[in-house]
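Scroll down for the structure; my scribbles are underneath it.
Omission of a single protein chain aside, the complex is shown with its protein chains in their original locations.
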Amino acid sequence: MPIIVVEVMPKAEILDPQGKAVVGALDRLGKSKFGAVRIGKRFELTVDGPVDDALLAEVRELAEDMLANTVIEDVVSVHEALPVSVAGETH
Amino acid sequence: MPIIVVEVMPKAEILDPQGKAVVGALDRLGKSKFGAVRIGKRFELTVDGPVDDALLAEVRELAEDMLANTVIEDVVSVHEALPVSVAGETH
Amino acid sequence: MRIGVITFPGSLDDRDAARAITIAGAEPVALWHGDHDLHDVDAVVLPGGFSYGDYLRAGAIASHAPIMAEVIEAAGRGIPVLGICNGFQMLAEARLLPGAHTRNAHQQFIRRDQRLIVENATTAWTNEFAAGEEIVIPLKNADGRFVADDETITRIEGNGQVVFRYAGLNPNGSMNDIAGISNERGNVVGLMPHPEHATEPGFGPDMPDAMRSGTDGLRFFTSAMASLIARA
Partner (left out) sequence: MTTPIAVADTVSNAAATPEKEQPYAALGLKEDEYLKIREILGRRPTSGELAMYSVMWSEHCSYKSSKNYLRQFGTKVSPKMTKNLMVGMGENAGVVDVGEGWAVTFKIESHNHPSYIEPFQGAATGVGGIVRDIISMGARPVAVMDALRFGAIDHPDTARVVHGVVSGISFYGNCLGLPNIGGETYFDSVYQGNPLVNALAVGVLRHEDLHLANARGVGNVVVLFGARTGGDGIGGASILASDSFSAGGPTKRPAVQVGDPFAEKVLIECCLELFAKKLVEGIQDLGAAGISCATSELASNGDGGMFIELERVLLRDPNLTAEEILMSESQERMMAVVTPEKLEGFLAVTAKWDVETSVLGHVTDTGRLIINWHGEEIVNVEPRTVAIDGPVYDRPVAYPGWLDALRADTAAGLARPTTGDDLRAQFLALLGSPNLADKTWLTNQYDKYVMGNTALSFPDDGGMVRVDEESGLGFAVATDANGRYCQLDPYRGAQLALAEAFRNVAATGATPVAISDCLNFGSPENPEVMWQFGQAVEGLADGCLALEIPVTGGNVSFYNQTGDVPIHPTPVVAMLGVIKDVATRIPSGWQDEGNNIYLLGVTRHELDGSAWAGTIHDHLGGVPPLVDFDAEQRLAGLIAAGGEQSLVASAHDLADGGLGQALAEAVMRFGIGARVWLTEIMERDGVDAATALFSESTARMLVSVPREDDVRFQGLCEGRNYPVLRIGVTDNSGTLEVQDLFTVSLDQLRGTHRATLSDAFGPVIGQ
């Protein structure tokens, strides 16, 4: 069944304590090349029908409405998942 | 500065109560077309150098090692972020 | 007898663990996450709390702390190591114990006086209990749900590595009602409930006979002391 992916990230100007903690941990591991880390959410919604523009628009609305807290988060992407074999690759 | 995105999802066989709660909420909204929802994490790592295969491999290792706990999670993707204008689109 | 308690940034129950060790009759030794030094302690406690806010995953960042290398080495030598709550999560993240922890099934932080069955009374931290004994230990966590793959579950059940099971109610959805486990050797034990909060009358869990009177947690520490004497 097709999967729609919704990506939500904390707003840029909002403190992201999680990302901060990870940057600190990376620093301690000697990986200070990573200057900033932000941690958001990735939703996978399984749908039983075909994915078309109307459905994507509906999901985006849902995402703004319910999946994300738009006071502090942005919905950065709503798209159909690529077939697993591609998505799993590192490039 | 370039951003590397790491996507982590709970393993399929692990119960995802948060995802289940979202399905329940969707059902109550009359959106029962979504059969399953899983919630994972999306990391954005800002790097100051160029992104090449070696760096992506290093990040994948880091992801398996620390960003994800591979007992319960899979690293589903490690890739350079698309330019904002594209990533932000709904399709 | 000297039992170390490691403080990580975000450790909360470190002083409580030290107090419990004192009440049990041993000497608590404060250890610091950033050191590569266990100060020759005879046993180690990883206390509860929210190390690094548990922002990545509970215990994940702390499991990479410098002192964890020493803990892993010492555990290999067989010294008793106890991980309480966040400490249990760190031991799992550090792969000293199998499995992992996820968000509680009901998704809330929960604090309650929890009944437990002692399943294995032979480990370094449980030898003063009787197998099958029921005890009451306060529980408080948000990410306490123990999970592992089928093969791991079968293995730890078969080896007697399940040390505690929730009784009466599984408060977080842990697989097989598992509240605490040990490594194969039995010197490393981790559990979600907090034995250090059941060591002083008046400040422990409510018991049927009197308010706040539970002290079942004391025997965790006296067990470690007994096992150290037996080893010596």
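As written, the chains take the letters A, B and C, and residue 1 is the first residue of each chain.
In the analysis below, a contact is a pair of C-beta atoms (placed from the backbone, for glycine too) under 8 Å apart; a residue touches a chain by one contact, two chains touch by 3 or more.
Since the model is a prediction, treat every value here as computed from it, not as a measurement.
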Using the whole complex, pick out the displayed chains that touch the missing one. A, C
Looking beyond the chains shown, say which of C:His39, C:His106 or C:Arg231 touches the absent one. C:His106
For chain A, which residues touch the unseen chain? 10-17, 20-21, 24, 69, 71-72
Omitted-chain footprint on chain C covers residues 9-10, 12-13, 15-16, 19-20, 34, 48-50, 52-55, 106, 108-112, 138, 140, 142, 169, 171, 194, 196-197, 200, 202-203, 206, 210-212
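To be clear about the criterion, only the chains that are shown with their structure count from here on.
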Separation of chain A from chain C, taking each centre as the mean of its C-alpha atoms, in whole Å: 34
Per the C-alpha means, the centres of chain A and chain B lie apart by a whole-Å value of 6
Residues of chain B touching at least two other chains: 66-67
For chain C, which residues are shared contacts with two or more other chains? 56, 61, 64
The residues of chain A that touch chain B in their complex are 1, 7-9, 19, 22, 25-26, 29, 31, 33-49, 53, 56-57, 60, 62, 66-67, 76-80, 87-91
Residues on chain B engaged by chain C in the complex (per definition of touch): 10, 13-15, 17-18, 21, 66-67, 69, 71-72
Can you check the complex and tell me which residues of chain C touch chain B? 56-57, 60-61, 64, 92-93, 99-100, 102-107, 147-149, 173
